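Moving on to chain A:
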Amino acid sequence: MGILKVQNVNKSFGGLKALHNVNLDIEEGKIHAIIGPNGAGKSTLLNCFVGKLTPDTGTVMFDGHSLLGIKPHQINQLGVSRVFQTPEIFSELSVWENTLIPCFAKRDGAFTLNALSRVSDNKDMAEKAEQMLIDVDLIDKKDMLASSMSRGDKRRLEMAMCLSQKPKLLLLDEPTAGMARADTESTIELLKSIQKKLKITMAIIEHDMSVVFSLAQKISVLAQGTVIVEDVPEKIKGHPKVKEAYLGEAQV
Partner candidate 1 sequence: MKTISKADMRTLFFVAIIALFAPLILNPFPTESGWAQFNAGYPDLMQRFAIYGILAIGFNILFGLTGYLSFGHAAFLGVGSYSAVWMFKLLSMNIIPALILSVIVAGLFSLLIGFISLRRSGIYFSILTLAFAQMSFALAYSVLTPLTNGETGLQITLNDPRIFAAENISGNLPVTSLFGMEMRDTWTMQLGAWDFQFNIGYYICAIFLLLAFYISIRIFRSPFGMMLRAIKTNQTRLNYTGINTRPYTLAAFVISGMYAGLAGGLMASMDPLAGAERMQWTASGEIVLMTILGGTGTLLGPVMGAGFIKYFENIFSKINDTVLHGWFSWMPDGLENVIVWILHLFTGKGWHLTLGIMFMMIVIFLPGGLMEGISRIGKWWKRRNVKNDNTSHNSSTPAQ
Partner candidate 2 sequence: MSKFTRRGLIKTGATVGAGLAMPTFITSPLAAYTNAPTGGSVTLGFNVPQSGPYADEGADELRAYKLAVEHLNGGGDGGMMNTFSSKSLTGNGILGKKVEYVTGDTQTKSDAARASAKSMIEKDNAVMITGGSSSGVAIAVQGLCQEAGVIFMAGLTHSNDTTGKDKKANGFRHFFNGYMSAAALAPVLEARYGKDRNAYHLTADYTWGWTQQESIAAATEAKGWNTVNNVLTPLATTDFSSYVAPVLNSGADILVLNHYGGNMINSLTSAVQFGLRDKIVNGKNFEIVVPLYSRLMARGAGENVKGIFGSTNWHWSLSDEGSKAFVKSFGTKYGFPPSQAAHTTYVQTLLYADACERSGTFNPCGVSEALEGFKFDGMGNGPTEYRAEDHQCFKDVLVVKGKENPTSEFDVLEVVEITPRGQVEYPADHPMFAGGALGKCNPGA
């Protein structure tokens, strides 16, 4: 049974059809990659998942709830976390506070006027945050200002922040874009280990095929607004339609 179900989604901007009858079914516990050349409609699709755009027709259901027209924090409350193309972290806070905030958000919900207790009195939160930092190997940097970290570390921190909420679905938007080779590989390893340990469902939007082949259990290929192929990585590799889509781009 899929946890995120996208059915017959259409979206056009003016005359331009960005998404055309998109159907997706992301299964629980798997890493599902959505790839496609530039302009295939990946970002539009992602924005439909997170409530930024409302499709003209069709539904996006997550765990029995529609994701259409609701606000980011509500989507998160349903169990969806998101990793951005450039890491979105609280750069003026310490690494430690960065990890604490999602823990509190998970416990206290969208708004709690928790103004008189001390952050440091919440031992259970601290434990959780610490565990997360250990998991992503950032525990020795916990007192650093987040903005002073390397890009790779920022990515790990962001990942840790998302994971500490134990999401049912983790959306990753080109998680390795702009990274050096080594960082990319370590990120892939990180994702793999997380998958292994926590069994979290992940949806990865990616431009670069090579990133996802070793990672994803299932790949959907998006081209010109439609899903052209959906299969396991091995089968995608040599698929003529995929070749055509990507080569077409290369020729341009």
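Note that a contact is a pair of C-beta atoms (placed from the backbone, for glycine too) under 8 Å apart; a residue touches a chain by one contact, two chains touch by 3 or more; residues count from 1.
Here is how the candidates were picked: all candidates are chains of the complex that A comes from, given by their letters.
Values in this document were obtained by computation on a predicted structure and should not be read as measured data.
Touch with chain A in this complex holds for only one of 1 or 2, which is 1. Interface residues of chain A, counted against candidate 1 in their complex, comprise 50, 71-73, 75-77, 81-82, 84, 88-93, 97, 100-102, 104-106, 108-122, 158, 161, 165.
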